[in-house]
Structure formats: structure tokens, C-alpha cells
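Scroll down for the structure; my scribbles are underneath it.
Every protein chain except one is present and positioned as in the full complex.
And now, chain A:
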């Protein structure tokens, strides 16, 4: 018996987010042969819809309304609630993103439903089981839900998207909703995200600590990130010293990240920082102090001054990538 499953797809700057494809793959597992329906909310998003089918959704619903241009809990809740009432799914999957983690909790609250947040692995053999980090990744727990509708949010970069199949015919249909009485009003959005985008979704992160020494000290890191198509992060030490914005902080307070490659520059490796990044797939440490704790979790280490090492990395990666 399959489970009819809704997947919330998200677009950012008119591009679908990778985590949405991952959520479809997660939805397939949870659905266990049941129908997987991707839902795309926004004010002008229908042109993006077919790709969701190419990544595995059985059909796609587009919900377009001027009130869905920016995320508000009320607007998105009302829209998705109407889709839920219309489709009566048994499971709903979202990315554990700014939108997904908020909206899933709102709707789970409204519908008195189970919600398993920030899932990194789904085991669909036997009883459906979800693995999620606790204590910011210092430990993991496996969870099950009991009965009724379940919401699941998945952490970006952990569940692999299905292969894209562009030959597939995709059924896309609009779903009409009525949205009223928004209690929160978005007056303005100030873009702060640097190139390379959001840290939680970045495949490559170049991160700086106290060793970066100043605001300007982040420049070589940004140059390396630009060459590798990565994002720049920081340790708490660097944020507390005002070298960068708190939105860059990785650690137990701050963001927990799991990129393919994490390059820690001038970061000593306090336990709070390690909690936020030690589940990255490959870790490189660059530090002057050979005794620094960061070397204990690093796959590769260079003992040296980041201001010497990082520009060299930029230079040789540039060369290597040009040859490729």
C-alpha cells in the first residue's frame, strides 16, 4: 500500500532549489509506490514546474497568487492547506529551509500532526524510519511517526536527488486558492547572501576563523570560494570579533552544514564549531598551529599561514579547473 505524498517545491530568484529535487527523492521513498505530487507556490512560477516531473514527481500542481510572492506563514499556510484538503495526502515533504521549517511546523500545529524535522536519511525498508541529527550533529536519532498525516523536512545536501529524465511527459495543473487576511506583512527584503548562495545548500564552503584577523582577511577566502563556486562561512570567533556577519556563523549556535568539501582556514576547532561542520563529506584544515583541534576531524591538513596557503589554493585550483 503506497502513501500519497505531497512535496513542497521552492524557487529562489526564479530558480528551483536543489533541495526541492532532493525532497522529491525523499517523497518517493516515503510514498512507497504511492503518488508523489510536487506543489509549487509563488506568484509566477508555472514555467519552472515541468522540471519537478523530470526529477521524479508524478504530477505537479502550481499555485499562483500575488500573495505568495514572498513567504508569509499565513499566505503559504492557507494555500497549502487548501491543496491538502483537495488532495488528502498521507505525507508531506519539504526542505528544512527558512520556508520549510516554518511552514511545516505551522501546518503540523494546525492539523495536530506529527512532524519529523531536519531529516538526513530515510529508511523505507520495513517500518518507515527517519534519521536526524541531535545536539547539532554530535549525535543522531532514528524516529518513527505513529499514525495519521506526517510532515517531514529534509536537510539540504543529504538525500540524493533522482536522475533527471527530460524525456518524461509531465502533468502540470494549476490549483486555485483563496488567500486572505495576512497578519504579517513583508515590507522589504534586503539581500545579504553573498555569491555562492545559502550556506546550508552550498556544496563547497570556505570558512574562516579568528586566524582571518580582520574583515579584509575574508577576501582571499571569498576569492577561493568564487573559483570553486562555493560559499564563505565563519566560526563564532570570527563573528564575535566582528570580522563578518552572524549569518555566516557555522557551529552549534549558527548553521549546521554538510557540504561535500569544507575548507577551514584559521579555525582552531572548538567543539561548538565541530558540531556544526564535522559531518561534512571532506574536510580540509589550514592552520598555523599543528596542534589545533581542527586537524583531528580533517581529512587533509596543511600546517601553514592561511594568507599564504589560500591564495595558492586559488591559483592552483584555477589552473586545474581551466585544464579540465
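We adopt the following convention: a residue touches a chain if its C-beta (ideal position, glycine included) is under 8 Å from a C-beta of that chain, and two chains touch if they have at least 3 such contacts; residues count from 1.
Rule of thumb we're sticking to: contacts and distances are computed from a predicted model.
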Chain not present in the shown complex, as UniProt names it (candidates "Electron transfer flavoprotein subunit beta", "YeeE/YedE family protein", "Succinyl-CoA--3-ketoacid-CoA transferase" or "Protein translocase subunit SecD"): "Electron transfer flavoprotein subunit beta"
Option touching the unshown chain, where A:57, A:91, A:177 or A:309 are the choices: A:309
Residues belonging to chain A that touch the chain removed from view: 70-71, 73-74, 77, 97-99, 101-102, 104-110, 112-118, 129, 133-146, 148, 183-193, 198-200, 204, 228, 245-249, 252-254, 256, 260-261, 271-272, 275, 278-279, 281-285, 290, 295-304, 308-309, 312-313, 316-317, 320-321
